[in-house]
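Here it is: the structure, laid out below.
Complex shown without one protein chain; remaining protein chains in place.
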């Protein structure tokens, strides 16, 4: 049973890791759809992680 | 009751984007989400046509049918609305929608794409009419004020018609009979399973 | 924060009995709350909260929700293009919270284009200039208005002392209200220079010159609404679908109801061409051969309107001679248009009447701009398509008040209302301004002229906006004034709309003083690398002050102030008044103008400025549009008919008026002249808006002619009658042509007895002619007899006082067809507007250096519907900026394939002068033909590949920046008005 528990814990860790990592790359539309010349409101960057 | 529809007369639409900015102005839609957009077909060639497209509020709406959490409802004016409280942002409505109307606040969305936002025919959402909550989540509710969607009201050449389907069909038929040509009621067969024989 | 209406109310919708219970826009609901509500919170772990694990949040009422403040509906006019759409604003507690369609306006009938529907954002403007700024060692410091105006005026006085008044250059704006434009020109006059210009220079300056020299006034002869009557419409050199979208409502409705022919002639298959019944693709810069190609078919087949020509046109035979050279073969070689197609177009235009000719920048922005425009008018005259419903020269003006600003003299060649610069004009305005003529004269520089004459700069045209930086950088002896330009006072004008930006940056850097008074910092700030001597003054938009503006169809509309000027911005009136005060002539300048309490203290009242304009506006019929009459029109917009623009004669205060009292609106306001919707319309009585061609070129023209007389060649004098023959306006007592009305003419006709005593007294003190008689009596009497005050003459097919009296084709300076330059060279070099115009040498050098091989592609520029003018204002509006986020060049698929360019990739566009290059995206499309490239001209803020966003003061940089097309556009100026050649030059494109 020990392995079952460790497997479930591993699963939860992976889920948590995925959230933190992937949310970092998650872009909001006001950051995703920005053309070469555009810079919408700087302070309202809803991008996760890197500004 | 009225059966509200949209009709874009592609022979009058000049892609001036008034409908797009009117929608943004009236509903305060943020950068990146375009409830309404104008698509130009055959761009640059003779026979080029522009069509303004948002949600067509279909009969037997595909989005409502496929929604896993059943968050859509159709008003008696046949306007297809949804509740952002119930939506889980799964994207199924986007696959089903023939017109690409549903939009999501996030892109590259790894499962948390945010609540779906789409054209509400300026009829708000489930919250009580003209309340602050409805205003914040869905934008204005012009239908409750006895008006029509601002995109159609402000269309520069009166190409985009909104209102009861008999009235706008009548207007379009009359126009086509007078001018002798017409590229048809775009999207009606797909959305309403019937069209205006031009 | 965009304050959005919290409405628990019926928003004052029309005709609804329900009491107006509205909510106060208290809680700030903007895009962030919108996104938060849609399940999207900021921050890294957005995933968790975004999902709203406990998604069952009760919709908590926004704090401070208040439903008491009523909604006020305010009408103003859109500040973007010249169609003149009415904007209905909903104001709650002094906050503009929403826009409603203005259903009543006969011009836009509730509709808008993208810019009009997004105009509310301009008054919220988080990218606006917020307070006066001073550039100190490259850093912008916030200063007070008082300090800014004192330092500016001190510097100006210093320059005046050292170099004289001509070294200060005034650049006004087409965004002024009529009152602002008038004050700006008046300030230039009181300062002592005629170097006062605005966007009309690079818009329709050639139209005004060409059309005025053909039949009297240089303005749109009919109106947008009148196009509904047209059976055939040619749109040549214009793309109204992007530049005047709401005008398409009338053009397309007319096309549908009349099953009209809509023919678009343009080098590019524009959005307008997509709705045409016939599209003719021509080579850029060959307008005259196309027109003459059509006239060739018309004269060949006798389709011309012979009676019209014989009665109302002078010297059409000179044109016939020139047209003979343009047979279909030659036309096809030069323009690329097959003969068959031009014949079909010519036949439709001449036979299926009424036909109208619509044009815009495509016709005017050439080194042959004035000649182009005259050729357009000649085509209309030949086919008798002037002065009737559905006909006419529908000149689509650009900005919201470029027509009003042009009328009110923000122009280097004239005083307000086209009086010109001669002594007669100055005396007239001295009388109206109630100022001593000699004092005005003393304000101007004098300079010894050739064979001991003295040049009085009071009567010398100033320096236009296309040449100002040459006047700064050229050596002093090449500039015909005491010293180079030292200071530039810029009110509401972009920095990227004039060609040769590399040259301009040199001039910009060399200026001692640069003042930019504008709602936005403009491109002047991003270029030139200035470190000191720059002042930015925040000016409010016209939506934040009241005033009248003249639309392209000459209708004058009144705009009510919607909200107070935001941040620390002030309106034009106050700034001009304060500057005039600091310069020491405010007392004289505002002598008859009432002062009212404004945001920063006393400011001139718009209504009283308009009354002063009415007191002096006799020459152009700006005398009848009193503030009261115009405001009555705005209040009763719904009563005006959409096709004729006339209101029913029901005895009300506006009965029988045409909407906006389109000028000329003769006589005093009390005379209640209804305005002239269609110029030169002989089918109506003058008191109902009828008219005729203006007798402004004299009664007779003496022409020296060589004639064979019994074997010897003798030079004889032939006298040509310039007055109309057998054509007159309805109900005219004089059944033939007659000169313009003066006291002498009245006396000869015995009508002077009808003048009242007061009128006679005023005439003694003021001028004896219809345009200088301040009482309006001469006009009243003339109209009583059914005659037109400015006379009844023939339109001139041959404008003998202009270069190329009969328009001739001349190749653009930079032309791909090098073989044609010898046969159709540009005009020889000459001094124009105080600076040398060396177009001929530049064209010759281009041919010698083989520029056409190294730069094979024709480059043209034009409009986008989402942006306007230099684009600063519209690129700062996030709803518009989102729609066009990349500066691009349109390139034909085959040209792109040859250069290995893919759709959407970055490319370099190289210009033939100053090794200029810009980095833009490629838009591969069939809109442009092979060998043609096209770019919008609204972008700025990048320069030759480098992003200049850092040069803008913090928080005032527009949302979208991009390269300016005018970095690669080139030399070339119209001989009459110094208009630039923005529509055709050469370029090379390579993948970046």
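Things to note:
In this document, chain identifiers A, B and C correspond to the written order of the chains, with residue numbering beginning at 1 in each.
Everything below uses one rule, namely that a residue touches a chain if its C-beta (ideal position, glycine included) is under 8 Å from a C-beta of that chain, and two chains touch if they have at least 3 such contacts.
Note that in this section contacts and distances are computed from a predicted model.
According to UniProt, the chain absent from the figure is "Formate dehydrogenase subunit gamma", selected among "NADH-quinone oxidoreductase subunit J", "Formate dehydrogenase subunit gamma", "Sarcosine oxidase subunit delta" or "Peptide ABC transporter substrate-binding protein". Looking at the complex as a whole, the chain kept out of the display touches A, B, C. Among the residues B:125, B:139 or B:187, only B:187 touches the chain that is left out of the figure. Note that of B:2, B:96 or B:171, the residue touching the chain absent from this view is B:96. Among C:921, C:938 or C:983, the one in contact with the hidden chain is C:921. Seen across the whole complex, the unshown chain contacts subunit B at 10-11, 17, 32, 34, 37-43, 45-51, 53, 62, 65-71, 85-92, 94-100, 108-112, 181, 183-184, 186-187, 189-190. Mapped onto subunit A, the interface with the missing chain covers residues 1-4, 6-8, 10-11, 14-15, 17-19, 22, 29, 32-36. For subunit C, the residues touching the chain absent from view are 47, 51-56, 269, 273-279, 281, 283, 336-338, 341, 866, 882-886, 892, 903-904, 921, 923, 926, 928-932.
One rule holds in what follows: only the chains that are shown with their structure count from here on.
The chain pair B-C and the chain pair A-C differ in C-beta contact count, and the higher one is B-C. For the pair subunit A and subunit B, the distance between mean C-alpha positions equals 31 Å. Rounded to whole angstrom, the centroid-to-centroid distance between subunit B and subunit C, based on C-alpha atoms, equals 37 Å.
Note on chain placement: the centre of subunit A and the centre of subunit C lie 51 Å apart, centres being C-alpha means.
Contacts with at least two other chains are made by residues 31, 35, 40, 46-47, 878, 882 of subunit C. Residue positions 30-32, 105-106, 110, 112 of subunit B each touch two or more of the other chains. Those residues of subunit B that touch subunit A in the complex are listed here as 30-33, 103-110, 112. Subunit A contributes residues 19-20, 22-24, 26, 28, 33-41, 44, 46, 48-49 to its touches with subunit C in the complex. Of all residues in subunit A, those touching subunit B in their complex are 18, 22-23, 25-33, 40-41, 46.
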